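Please read through the structure below; I'll follow up with questions.
Yeah, one chain of the complex is gone here, protein chain that is, but the others are all in their spots.
And then subunit A:
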Amino acid sequence: MDAATWIAIVSIVTAGLTIAIGSIGPALAEGRAASNALMAIAQQPDEANTITRTLFVSLAMIESTAIYCFVVAMILIFANPFTAAATQAATGG
């Protein structure tokens, strides 16, 4: 197999691993955040607005970790910088 095929294989496998591993941590963290926020709301229903807003902001913070992994995976699949170089080397050389 030539270099471009290997790069494609490695990119796809790595993209899958990136999404898989990279979503475990944020999923656990979001579950923790949501359950703690629900407990806080149950204890202090009056503060529900503040707690919900803070929850949304912190969920966005946590979620961005997963989003970074997603962006990396998308770059690996759709905009891989090495594929172009490999095809260029293959056709040019």
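The rule we apply is simple: contacts are C-beta pairs under 8 Å (C-beta built on N, C-alpha and C of every residue); 3 or more make two chains touch, one makes a residue touch a chain; residues count from 1.
What we mean here is this: contacts and distances are computed from a predicted model.
The chain not displayed here is annotated in its UniProt record as "ATP synthase subunit a", chosen from "ATP synthase subunit a", "Cytochrome ubiquinol oxidase subunit I", "Transcriptional regulator" or "Protein-arginine kinase". Listed residues A:V13, A:L28, A:I67 or A:A90: the one in touch with the omitted chain is A:I67.
When the missing chain is restored to the complex, the residue among A:M1, A:A42 or A:A79 that touches it is A:A79.
Within the entire complex, the positions of subunit A that touch the omitted partner chain are 49-50, 53, 56-57, 60, 63-64, 67-68, 70-71, 74, 78-79.
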